[in-house]
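As you look at this complex, bear in mind that one protein chain is not there, while each of the others sits in place.
For chain A:
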Amino acid sequence: MGLDKDGLLRAYRQMKTIREFEERTFTEIMNGQIAGFTHLYTGQEANAVGVCEHLSGNDTIISTHRGHGHCIARGADVKGMMAELWGAASGLCKGKGGSMHIADVDNGILGANGIVAGGPPISVGAALAAKIRGRDNVSVSFSGDGSVNQGTCFEAMNLAVVLKVPAIFVIENNYYSEHTSINYAVGCDDLKARTEGFGFPVFVADGADFFDVYRAAGEAIGHARAGNGPAGIFCEQGRFQGHFVGDPQGYRGEGELDNLRGERDCLQHFRARVGEYGDVSAEELDTIDAEVLSLIDEAVAEARTAPRPTAADLDSDVYINYAQGGA
């Protein structure tokens, strides 16, 4: 397994933080407090945390439109993120990015990304930089089952193999490209085999099981870090929410959501199984739950009263230097 007690507690805290961040975000959107288009990661927490617990230093991730979980898992400041959703000047991106563009490049987060499969080519670039510099960093791109049908994803996977760079392609199958099932949108029967056809190994994990994702991610990242080129991680886990907040989810089968929440909750699974991996008590996890809830409360309270951006902020941060007219 490779996680000591502190590691297990940290992983649980990260997953719980994502869960409560997303549940609270849903509530605040329904209350009319948050503007824009928001896509929640609720239910898929084990994917992000199982992968990101293997990362450190100059390792990078690039995320998707459903990016809150990846950013929290890689260490983004939760209060800064909440303020960003509020569009506040104190937001992680000064209120200029919002939910779909949360980023913290200095800390290895190359950004959530509003374009499906926009991230994989960029991730290959960060992996290429590591190779040119002779560093053992890896560069992780998260993609959904929708993004694997974009040409940019194919281009990135092929280029990563051609250049033999340490790119990790995490494919999170949540079974739906927006409102369309993977059974319709992926033309072949075996997406893993199709992905492996690019020429790199793909490690499969049950996305409701943190320990399984952590294991698969360890194999994939170890492969890339050792200089063997790219690797894939396939996580299967449905999302507990719609594609976006407000999605009526007419595509769901009867009882599907109840089954997801009841039978495939990674937090419940963690609690039930953590004893096999370390000496962690329910009380310790309860304490984390309470701490996370109070962190999210504080984040919301601060976001509500955070300073707002002004007209003077509108045209800054477009360029680093834009001298013109012979200036």
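As a working rule, a contact is a pair of C-beta atoms (placed from the backbone, for glycine too) under 8 Å apart; a residue touches a chain by one contact, two chains touch by 3 or more; residues count from 1.
Criterion: contacts and distances are computed from a predicted model.
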"ABC-2 type transport system ATP-binding protein", "2-oxoisovalerate dehydrogenase subunit beta", "Transketolase" or "Sarcosine oxidase subunit delta" - which is the UniProt name of the missing chain: "2-oxoisovalerate dehydrogenase subunit beta"
Which of A:91, A:166 or A:207 contacts the chain that the document leaves out: A:91
Options A:13, A:131, A:223 or A:243, residue touching the unrepresented chain: A:131
Option from A:45, A:104, A:172 or A:236 whose C-beta touches the chain left out: A:104
Chain A residues touching the omitted chain (full complex): 58, 60, 62, 91-97, 101, 103-106, 110-111, 113-115, 118, 120-132, 139, 151-152, 155-156, 158-159, 162-163, 316-327
